[in-house]
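Omission of a single protein chain aside, the complex is shown with its protein chains in their original locations.
And now, chain A:
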Amino acid sequence: MRLLTHNMLSCNVKGVTNGFPLIIQADKVLEKPAELNHDFLRNMFYKVDWKALVDAAKSMGYSELPESAEASMLESLDFLNRFHHALMELHLEEGALICPETGRKFPVDKGIPNMLLHEDEV
């Protein structure tokens, strides 16, 4: 699971109002090189929650993202490289995603988050 996907997930348990971002429990992190695409990154920049990405990257052991970001930074190749690495190359292979409100754990097994709910959570 890439951090781009983490950025799109929130707790789906019934009644939870503040289920984003999910806290990452990183038991195993993989780095898989991916081709950098400027247009794609520019596009995604406006869709991701930056703070959630910064915190997620930190919990995966990567602290090279600036705390805040603005569109003008997209002109910097250095910034794009870091953004790309955090968003597309870091994979949570084993661990869990934890709801910030309830502490409900969603396991991540072989890179696939399990967001299935129990009957009493729907």
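The criterion applied here is as follows: a contact is a pair of C-beta atoms (placed from the backbone, for glycine too) under 8 Å apart; a residue touches a chain by one contact, two chains touch by 3 or more; residues count from 1.
Assume contacts and distances are computed from a predicted model.
UniProt lists the omitted chain of the complex under the protein name "Methyltransferase small domain-containing protein" (options: "Eukaryotic translation initiation factor 3 subunit B", "Ubiquitin-related modifier 1 homolog", "Methyltransferase small domain-containing protein" or "Symplekin/Pta1 N-terminal domain-containing protein").
For chain A, the residues touching the chain absent from view are 1-2, 4-5, 7-12, 19-20, 35, 37, 39-40, 43-44, 47, 49, 106, 110-117.
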